[in-house]
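Quick one: structure below, then a few questions.
Left out: one protein chain. Kept in place: all the others.
Labels run A, B and C following the written order; every chain starts at residue 1.
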Amino acid sequence: MSDVTLPEYKAKDFATDQDVRWCPGCGDYAVLTAMKKVCAGLGVRRENLVFVSGIGCAARFPYYMNTYGAHTIHGRSPAFATGIKLANPDLTVFVVSGDGDLLSIGGNHTIHALRRNMDINIVLLNNKIYGLTKGQYSPTSEVGKVTKSTPYGSLDAPLNPLAIAVASGCTYIARTLDVDVKSMTSLLDRGAKHKGTSFVEVYQDCNVFNHKAWFYASQKDTRPDNTLMLEHGKPMIFGKDSNRGIRRVGEKNEVVELGGDITEDDLLIHDEGNLENAFQLSQMFSPEFPEPMGVLYCNPDQPTYNDLLHEQVDDVIEKLDDKTLQSLVTGNNTWTVK
Amino acid sequence: MSDVTLPEYKAKDFATDQDVRWCPGCGDYAVLTAMKKVCAGLGVRRENLVFVSGIGCAARFPYYMNTYGAHTIHGRSPAFATGIKLANPDLTVFVVSGDGDLLSIGGNHTIHALRRNMDINIVLLNNKIYGLTKGQYSPTSEVGKVTKSTPYGSLDAPLNPLAIAVASGCTYIARTLDVDVKSMTSLLDRGAKHKGTSFVEVYQDCNVFNHKAWFYASQKDTRPDNTLMLEHGKPMIFGKDSNRGIRRVGEKNEVVELGGDITEDDLLIHDEGNLENAFQLSQMFSPEFPEPMGVLYCNPDQPTYNDLLHEQVDDVIEKLDDKTLQSLVTGNNTWTVK
Amino acid sequence: MITSEESSASTQLPSVSVRFCGDSGDGMQLTGSHFTDIVALAGNDFATAPDFPAEIRAPRGTLFGVSGYQIQFSSQDIHTPGDAVNAMVAMNPAGFKSNLHTVEEGGIIIVNEDEFDKGNLKKCGYEEGYNPLDDEMLNSTYRICKVPMSRLTRESLIKEEEDVSVKDVDRCRNMFALGIIAWLFSRDVEPTIEKISHYFGVVKGKPQIAELNSRAIKAGYYFGETAELFPARYQVAPATLEAGEYRRISGNEALVLGLATASEKVGKPIFYASYPITPASDVLHGLARLKHFGIRTFQAEDEIAAVVSAIGASFAGQIGITGTSGPGLALKTEAVGLATMMELPLVIVNVQRAGPATGMPTKSEQSDLLQSMFGRSGECPVVVIAASSPGDCYFMAIEAVRLALRAMCPVIYLSEGSLGNAAEPWKIPDVSSIPTIKVTHPENNGEPFLPYQRDEHGKRPWAIPGTEGLEHRLGGLEKEDLTGNVCYDNANHALMTKQRAEKIQNLQNFIPELEVHGESDTLILGWGSTKGSILTAIGLLKDRGINVATAHLNYLNPFPKNLGDVLAKHKRVIIPEINTGQLRMLIRSEFLVDAVGINNCSGRSFYVKELADEIEQTMQGGDA
Partner (left out) sequence: MITSEESSASTQLPSVSVRFCGDSGDGMQLTGSHFTDIVALAGNDFATAPDFPAEIRAPRGTLFGVSGYQIQFSSQDIHTPGDAVNAMVAMNPAGFKSNLHTVEEGGIIIVNEDEFDKGNLKKCGYEEGYNPLDDEMLNSTYRICKVPMSRLTRESLIKEEEDVSVKDVDRCRNMFALGIIAWLFSRDVEPTIEKISHYFGVVKGKPQIAELNSRAIKAGYYFGETAELFPARYQVAPATLEAGEYRRISGNEALVLGLATASEKVGKPIFYASYPITPASDVLHGLARLKHFGIRTFQAEDEIAAVVSAIGASFAGQIGITGTSGPGLALKTEAVGLATMMELPLVIVNVQRAGPATGMPTKSEQSDLLQSMFGRSGECPVVVIAASSPGDCYFMAIEAVRLALRAMCPVIYLSEGSLGNAAEPWKIPDVSSIPTIKVTHPENNGEPFLPYQRDEHGKRPWAIPGTEGLEHRLGGLEKEDLTGNVCYDNANHALMTKQRAEKIQNLQNFIPELEVHGESDTLILGWGSTKGSILTAIGLLKDRGINVATAHLNYLNPFPKNLGDVLAKHKRVIIPEINTGQLRMLIRSEFLVDAVGINNCSGRSFYVKELADEIEQTMQGGDA
């Protein structure tokens, strides 16, 4: 549906008449801001955009985007989006939902959407908590998390969203911070344009039930030393004064201080095209490592499920569509009663 | 329940009076044989063994083991096993089911069992097909698979069971062949003894609906060059005459011929303890690479969910069990009506 | 039973029921299918019922590996495979043992005696030294014809000069058996031979296999002729079916064709998302081949993903359909609630099987009616319809799509394993005579768009993504009347609950009234697959001089408008069901009539005689 007379959109054109009902200070607001910017610049007509979500605070997202939208049921948004995209591949489909929705009850639909490389865009608003149900731990909560449902601390090791995405064969994997609207916008934009499933994890602050969960990585003072902004083809440098980097020794990555006999040439060069690197990056956690932000992995060449399906449909039609419905219903094994 | 008077078990002691109903030539028979051996040698009383499965041909497994057993519903066996293990940690719990059961409908329960490191043993009988429902493609079927439900060939890229296990934080990950009962037995045995979730993928031939799917790796003539038997601390050597190996150059693995200037010292040494290596191994596919068999990853040190839970319960009881039920029911905010 | 009193070379019979049984490896389904073609061509009416083993392919010769195929063919109008078998072919002891009880006293049993050896007899639990073929009792009760089929087949197919594989030869035993039966019932085997030759010779490119099979059939046929086994042959005259072109059809085939037809009649692609499950998988298989008829199939990761993706497709403007069986329906109920709230069209096909839980997947039952009516959270009415014969599956499939679009709501389409797999002759409809189904989508008219503004029938507009100016959001939270915005207002919730219910009830105006056949104080009210048994049973009752009226419900929610009047007109209402009384409970509560149930919850259809007897008894109990 490329369109010559594409209207000039502004971010505010994507606001709805509904009051936004997130708590003051909720990290979701930032994502909404970024997403409106992205949509304005995407070059897609508003009526061809669809936002799909499950249930949760994050999942209220579609109500606030003046596009087509569906607030479905808990955990099933990737399946709903799949149906939309297979029915009408001309639509640009976003899934925006929370960590409980996409990784707890919805984990299976998420990995199957990823492995199929459906051309949809999944945005995970990860606040490491169940917000809407007033604060139980989620599959991304750290071990020992004390919540309403775990008064003595949670016991299970968290799921690693990016590692799961890598293992599921996702073709665009990125991570960003709710406080970094600028890079969030560009990452979402690139993801939207990517042919295939894009998966973007957003470190999102739940101001009420898990406030500051990400502050170790999101704040002015903490960010430089606890996050690593990835750039394809560039060495992995981070730190307040860009004075630190990641180097590989033997089978492991390690953090090094630049200067002395260690130069940029000793550092790992980020290669978006290397899945194994992407997995290694997904295993870097603060405080031992800075946590990677930006595009961990991108493979634009794998065909999407929806393209393959429609090619197959066209092939078959080409071959067989001389057949009429009557001939189908009649079949080729009949007899006549006089 | 260590037990001084443990009976002397033989494999056949674990046979039930039920006729085994798999098709002649089905790969599941081999697993049954291996499993009976394992149970006989496990040092666990028969009444403390429980086999749990979902639905499928593979899932008939419990009916053929003379232990406690539960043939549950499709895809839910990891959850059922979790309940058993949390209720009674003294039981040794096995989950035996198929690729559709554990990775399609049951994928989410599988990854959550793995991330929790429940001390259960999951055996995936992977025949890359839905057997019991008479031959539809499964999430492990190769792209282009022609089946009843995909007469023009399947479109979706398969899930990689071992990669998913790695990404989910599984602490014992192994792979074996239905035709190799000997190594299957030792891998299952070690998995059963491992504290934490053990996940063993078995390349299993479905003699009726997907016959020969694994022959490229399982047959006398194909096995040496298309599989790699991993040994911790040993170089990765394979091939008919052990003349080939795996070497790492830059960010990638490659196959090399030994001899000339390439010696064993150039080869990768398998390190069970390295998760990143495990991921790399999970990405090695024939024909480019031999497919790894044996233990890809093992981490015996991570606490199990069931141990943590029972420690927590004991702690709390220690601290609080002076409280009586009456005091609990009464609460601390009462008044008296005369 | 088949009586051979007459000395005439060939005895006329009104109907005959034949059963082929043997190991799942013996190709019994295929044999039965060929024989069905034979009787069809001869112009008989017929009804078939496969009897699949629960196992894929159990070890050879075991009881649980037995596969069976029953067909009744007749010079009259029939609807069931027959209560008791008149002639059975048993290819091995396991088949013989597990199917003996289906044969009428005095019935013919043709066995492949070569298979009745020690090993095989032991495999199916006959004790050492006993061979049923030598059993006095059995031989006096049945007419057992021992035929050394294995040997004869080999002898007649293996020729000096040519080199053939013994395996291929042995595979032809079933064709030898087919030949015998064809002779016994005076049937011409030429058409079958042509078909087989074409299939193996041309399609598969295996002329030798074609040759072997043809020879086997002939050999069997001639054997029947020459051997003195049978005192007489039998003939079943052609039935007087309505003139026209016919085909054989099973319920699942008909459903597939019905959906393809619906797609063309609506002018929209169908998106069929499913997760395989017995006995519904064949619907997915059948539709997967019809991409050139506007059908897209999606094998989802589970039942929930299947139904949810179908709703997504409906949201995007296609006809979202999902198919499953009982346990799968249980998983879809939350999503059906979502479709109810979003008010999007959705068809849920449920080919019922015996439950609860995994139950007996290969057996049939009608026990999901109440699940279909009430198995959702909250007040969540949906349309429920049911097919009543294999051919009817075609027309009800079109109805399901029509009603889903008519009211923008979920429609649960109930079929049954016994319909899905059973075959009957089907007068091929002229598809051009089937009315088109009109759908309209709103366009931007400048006015603010109100997604929940209903038409006079309570239907809301179906605005689809891609339509400029109609952007809107749907969801599972209660909607405000007209705007569809999230709304927690009490009065609004009461209103919307009422509107969702009325919209469904209102469909009474769009479905046919219930037809009553016959005049009597007693009404036999049925639904689903019992139609055939009921029809046949009341025929039997007529012969006994007992008269009852019948009516059969295809529409279960809403009920036909005139159902109340129909019930009121009869003093006694009897409801036969393959469950413990699910329709009965609905009828009793809505109409307060003391409907009596005749219930069989054993995983099989009614036997006609059993049903007739029970009706008779019920009528005697308590005067109407």
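Rule of thumb we're sticking to: a contact is a pair of C-beta atoms (placed from the backbone, for glycine too) under 8 Å apart; a residue touches a chain by one contact, two chains touch by 3 or more.
This one's a predicted model, so the numbers in the text were calculated from it and none came from an experiment.
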item	value
Visible contact partners (per top-of-document touch definition) of the missing chain	A, B, C
Of A:Gly27, A:Pro78, A:Pro139 or A:Pro224, the one touching the omitted chain in the full complex	A:Pro139
Residue among C:Leu30, C:Leu133, C:Val164 or C:Ala330 touching the omitted chain	C:Ala330
Option from C:Pro238, C:Gly375, C:Gly469 or C:Gly564 whose C-beta touches the chain left out	C:Gly375
Absent-chain interface as seen on chain C, which is shown	54, 325-327, 329-331, 333-334, 337-338, 340-341, 354-360, 362-363, 365, 367-368, 370-371, 373-380, 475-478, 488, 490-491, 493-494, 497, 500-501, 579-580, 585-586, 588-590, 592, 594, 600-604
Interface with the undisplayed chain - residues on chain A	19-24, 55, 57, 73-75, 104-105, 107, 130-134, 136-137, 139, 148-152, 208-209
Those residues of chain B which, in the complete complex, touch the missing chain	1, 16, 18, 45-48, 50-52, 55, 62-63, 66-73, 76, 79-84, 86-88, 90-91, 108-109, 112, 309, 312-313, 316-317, 319-321, 323, 325-326, 328-331, 333-338
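Convention: only the chains that are shown with their structure count from here on.
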item	value
Rounded Å distance, chain A centre to chain B centre (Cα mean)	29
Between chain C and chain B, distance of the C-alpha-averaged centres to the nearest whole Å	39
Interchain centroid distance [CA atoms averaged], chain A/chain C, Å	45
For chain A, residues that touch 2 or more chains besides their own	108, 112, 309, 312, 316
For chain C, residues that touch 2 or more chains besides their own	291, 301-302
